[in-house]
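For this depiction, one protein chain was excluded, whereas all remaining protein chains were kept in their positions.
Labels run A, B and C following the written order; every chain starts at residue 1.
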Amino acid sequence: MRNKIIAALLLAALPVGAALAQSPQDQFKAAYEKAEATNKKAGELRNQWTVTANALKAAKAAADAGDFDKALKLAEQAEALAKASIVQTEREKTAWKDAVIR
Amino acid sequence: MNTSHHYSRRRFLVLTALAGAVAAGMDALRAVAAFAADAAGWPADAFKQKSEADAAKTLYGKTFEPSDKVKLDAPEIAENGAVVPISVSSTLPNVTSISIMVKENPYVLAASYKIPEGTNAAVSNRLKMAKTSQVVAVVESGGKLYSASKEVKVTVGGCGG
Amino acid sequence: MASSIRVRATASGETTEVQALIQHPMDSGFVKNSKGELIPPHHIETVQFETGGKVVFTALWGPAVSKDPYVKFSFKGGKKGDDLKISWVDNKGASDSMTAKIQ
Partner (left out) sequence: MFRKILISVACCAIFANGALAAETINPEQDFKEFRQFFQSKFPQVKLEDFVNGPYSVDEGLRKQWIEKEEFPPYDFALEKGKELMAKPFANGKTIADCFPNKGIGIRQDYPYFDAKEGQVITLELAVNRCLEQNGEKPFSYTGDDMASVTAYMAFTSRGKPFDIKIPNDPRALAAYEHGKQYFYQRRGQLNFSCASCHVQSPGELIRSERLAPALGILNAMPIYRSEWGGMGTISRRFTSCNSQVRGVPLKPQDAEYRDVEYYLSYMANGLPIVGPGSRP
């Protein structure tokens, strides 16, 4: 029982430890690159969202201003938006047919 | 910024007009002086007023009262505040001027028209409206001012972003 | 260069109807450009219509007159072939004029 609790605590602490190993700057950089790559993929699918580019720009501006917490949040937001645009594209490959006038 | 430029230009206009008039005799003096007064006579102060009463006072030196002989034609809902077609006409005698004011615009006076004898008391134009507002038409007839007003709804403003 | 003024003047019976359209930005001074800076006011102040040596109509315009402004009025007299002169002056001192034939 006691061992189990300790194990659980250790497990819970793990991700925190991993995050601590990365500086906020690195965290931002990783998130930003991921977001950019995802948005690039959306571009290849010819369906980027303007808000994604806006979020990326805002993230970069926050990072340049040294606010990495904010920058990280915005980069993550940009990635979520880029992902959503890809999901939309995939869905609309067939979903459009339901909207056709008939 | 451009004021000095345009005022000096105006003064130049007036001077040339007067110089020409002196040479051409008294009749011409009156005609040309009138022309010069028109070109220079843009009522800057009237166009800066924030209420209809103040604009009328500045422009005409008097106040107006509503009259069913002034007809104001404006849309219920403007398709776009940037271009609102507005027409004013009147069956009053001896109309000498028609002005159109937009109550909610930053400056109420939008346009004013001089109606000499022989010109009909009717004018149509297109105005900008910042938001939903009362539009007031003021007509000068026989030295007195009469008005009509109507609310025009603006859902897309004419002042842009 | 094409004129900044387009006019249609039509005589029918006793009256001549005049419609004019003038190409002008009519910047109100309240609108910002893409950089967020206010575009300074730039608008026509006076427009004058003359025929037969007589001024038949004068417009005094503020910044609330629409871009590429339009005005319509009518006067008694005027016949086909008569000259109608239109001239405008704006708040920067620019001006233009043209003479049209009444149709």
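Definition applied: a residue touches a chain if its C-beta (ideal position, glycine included) is under 8 Å from a C-beta of that chain, and two chains touch if they have at least 3 such contacts.
Here the structure is a predicted model, which is why all the values come from computation and not from measurement.
The hidden chain, counted over the whole complex, makes contact with A, B, C. Touch with the chain omitted from the figure is made, among B:N80, B:T96 or B:S149, by B:N80. Interface residues of chain A facing the missing partner chain: 43, 46-51, 53, 81, 84-85, 88-89, 92, 95-97, 99-102. Although one chain is not shown, part of chain B still touches it, namely residues 75-80, 82-85, 124, 126, 155-156.
Counting the whole complex, the residues of chain C in touch with the unshown chain are 2, 6, 8, 19-21, 23, 67-68, 70, 72.
Just so it is clear, only the chains that are shown with their structure count from here on.
The distance from the centre of chain A to the centre of chain B, with each centre set as the mean of the Cα atoms, comes to 58 Å. One finds 13 Å separating the Cα centroids of chain B and chain C.
The residues of chain B lying in touch with chain C in their complex are 1-2, 5-6, 9, 31, 34-35, 38-39, 41-43, 47, 82-84, 87, 102, 105-107, 109-116, 118-120, 122-130, 158-161.
Of all the residues in chain C, the ones that touch chain B in their complex are 15, 26, 28, 30-32, 40, 45-46, 48, 53-67, 69-77, 89, 91-93.
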